[in-house]
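Before I ask anything, let me first share the structure, which is written out below as structure tokens.
The other protein chains are all here in position, but one chain of the complex has been omitted.
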Amino acid sequence: MATAAITAERESYLNQEYGIKSWLLTTDHKRIALLYLLSITFFFFIGGFFALLIRLELLTPVGDLVQADTYNKLFTMHGQVMIFFFLIPSIPAVLGNFLVPLMIGARDLAFPRINLLSWYLYIIAGILMLHCMLTGGVDTGWTFYTPFSTAFSNTKVIEAGLAIFISGFSSILTGLNFVVTIHRMRAPGMTWDRLPLFIWAHYATSIIQLLGTPVVAVTLVLVVLERAFHLGIFDPTRGGDPLLFQHLFWFYSHPAVYIMILPSMGIVTEIVPCFTRKRIFGYKFVAMSSIGIAVLGFLVWAHHMFVAGISLYAALIFSMLSYLVAVPSAIKVFNWTATMYKGSITFATPMLYAFGFIGLFLMGGLTGLFLSALGIDVHVTDTYFVVAHFHYIMVGGAVMGYLGGMHFWWPKISGRMYPEALGKLAAIIVFLGFNLTFFPQFILGYLGMPRRYWQYPPEFQVLNVLSTAGATILAVGYLLPMVYFLWSMRYGKVAPANPWGASGLEWKTTSPPPTFNFERTPVVDWEAYDYEHIPAPQEVRVGG
Amino acid sequence: MADSPMAVEQHNPALQHHFADMEQQRQASSLGMWLFLATEIMFFGGMFCAYLIYRYWYYPEFAAGSNSLDITLGTVNTAVLICSSLTVVLAVHAAQLGKRQAQVIYLALTLVLGLAFLGVKGIEWTSKFKEHHIPGPSFHFEGAVPGHPDEPVDQRHAQIFFSLYFAMTGMHALHMVIGVGVFSYLLYYAWKGRYTPDYHTPLENSGLYWHFVDIIWIYLFPLLYLIDRKK
Partner (left out) sequence: MSEYIVSVKTNVAVWLTLLVLTGVTAGIAFIDLGPFNTIVALVIATFKALLVTLIFMHVKYASERLVKVVVISALFFLLLLLGLSLADYTTRLL
């Protein structure tokens, strides 16, 4: 029954039109999501390649793989590519673009052409960044601190700055599209308190994208102007203040980490109720916690500057505010856990990733509290402790959530099931590889190994070797899904409309959906996550 | 039935088909423009932040630099922009009432005023160039701190003032240029009769953008031109 022939007959957004022009000039949010999927995956592997080189260099205490200057470029490019070209766009531009209209019962986003423009801006930025990397790269660290970036670095700072500026514009337009869509295009009956929490998470993310990105944009403009025209805005020898750069930079870049994590939290909030067959516990709290994270996230930026020279009083204020921002995140963790209590749990691949997320995000988040304490921060700032902290959140958190979401919605996106056994295997490999890579780094940091150093004292070697071993395992874990997702497009089991028995409007249309999403506009008269009324799926069980 | 408002609306050529009706489309575009303006507030806001910090640190040099700007030209330019906001409003008003010719006249006037603003800006910048007030290797500031003729001005601090002056007025001028481009496009389509009482959303939303750029200048004027002008 489940043959490729049947799929080929079903008309969907994938086969409604053929040809490269129908893809490159599409305004269908689902096709744009796939365009983004290809591009961000490409950049993920570029960023991963730099990570691989870093970990290879750090196998030995001496600098013997690359020169010091080259090493500076490696960690800079790894950071810039991963943050601006993978983490920030990934979930919103792939899963958000695909699912937001479907989840609210709309035919497309509010501004389909701006959506396409957003992708093209991302591509232009990406090409500029690639060109920059291929013709010498940047060595300032992804943070571009002045006056090194404006006056001393001999690398392509202007080009990298412009590339990030353009990618920021892409991000702003995505956020703008989502906010207008969510406000204006919900189907009849889809009230705010019936929205999937994935939507609330993307709404909060979009607010951050809209309000934060312009500040880093203008800051990069000022850096480019200073470098090109020898202005003195951030240069102390010309009357400028390097800390002003840091204030303006971190005003965006701290909320940016919430751009990276909130969508992932939204994914977990969709997966957990489905594989527990229970309503989410505390819907209103989870929704408000997303907004809370977005707002509070703007109040804490100078915790990246505790030892940079800000006043002690400012440091105290920012330290206190940083403790506060942990509260809404904790609320989410409590609510996921409470949802699972007395639930009927299925350990399908998406759920494995959700579990991984919850545990690893917890560790990353708690170590963030360590860093908010001024006394501890003085000791571990600019060490591997910080590196481990943010990788736990961004990789252990955001990337695992992303992979969980890709597996959860793959049947909807492609019309095919991925092989469940391989899915579980990859999830376990990723989890083990991740912990082996990054847990040793907490210890290294606490013992005093500085970050961004190309060589280190020999007593740190064992932990570094463990970390590199973990990285290779992690790489395998990431490659596996790429392989079997591609495999599934041709040979995977044909997916029904709702293989997981999940709640949400996206599951009420075919897999894959038709171009205009729904045969007729849905009218919603049921609450979100009404799992007591949705029968569990029979065919997709553990061991699939 | 065929002539009912709903039926007519389904056939409005400007309706994009992912929207249910023209009203939803209009509300979506309007919200979109307001959100974009919110991003612009933050974009200029970053430079206002830099201005605030450095004015706090280098007040004497900021005052000296400000005094070297031409207050007459600054005031005239402020008035020019205010007049252009009026012409924009009157153009939208004309569209609401279905007056095509009035639309065209007011849009053309807006363009003229916008270009006049840019022209005056060009004159101001040229005089700054001649006085060596453009930041860079040939920067040199001759003025004195207002009220303290013996006090020498720190060249580096004065250069910061002018860096911000050019960055802020330059970014503003860039937004004016974009506005002139947008309004040229609007002028063309207004002349072709595209904007009617039923559909003039591009005019409205572009008007919002223009007013915003005006508001930025309303703040730039006192902050840049009027620091410590008392004799």
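Some points to look at:
Chains: A and B, in written order; residue numbering restarts at 1 for each.
What we mean here is this: contacts are C-beta pairs under 8 Å (C-beta built on N, C-alpha and C of every residue); 3 or more make two chains touch, one makes a residue touch a chain.
Worth saying up front: this structure is predicted, and the values here are computed from it rather than measured.
From the set B:Ala79, B:Ile123 or B:Ile178, the residue in touch with the chain omitted from the display is B:Ala79, counting the whole complex. Looking at A:Leu59, A:Ile124, A:Ala151 or A:Leu299, the residue that reaches the missing chain in the full complex is A:Leu299.
The omitted chain makes contact with just one of the residues A:Leu211, A:Ala287 or A:Leu371: A:Leu211. Of the residues in chain B, those that touch the hidden partner chain are 23, 27, 30-31, 34-35, 37-39, 41-42, 45-46, 48-49, 52-53, 56-57, 71, 74-75, 78-79, 82-83, 85-86, 88-90, 93, 96-97, 197-198, 207-208, 211-212, 214-215, 218-219, 221-223, 226-231. Along chain A, the points of touch with the absent chain fall at residues 183, 207, 211, 215, 243-244, 247-248, 251, 298-299, 301-302, 310-314, 317-318.
Note that only the chains that are shown with their structure count from here on.
With centres defined as mean CA coordinates, chain B is found 36 Å away from chain A.
Of all residues in chain B, those touching chain A in their complex are 17-20, 24, 27-28, 31-32, 35-36, 38-40, 42-47, 49-50, 53-54, 57-58, 135-137, 154, 156-157, 159-160, 163-164, 167, 171. On the chain A side of its complex with chain B, the touching residues are 106-112, 114, 172, 176, 179-181, 183-185, 210-215, 217-219, 221-222, 225-226, 229-233, 237-241, 244, 247-248, 251, 516, 521.
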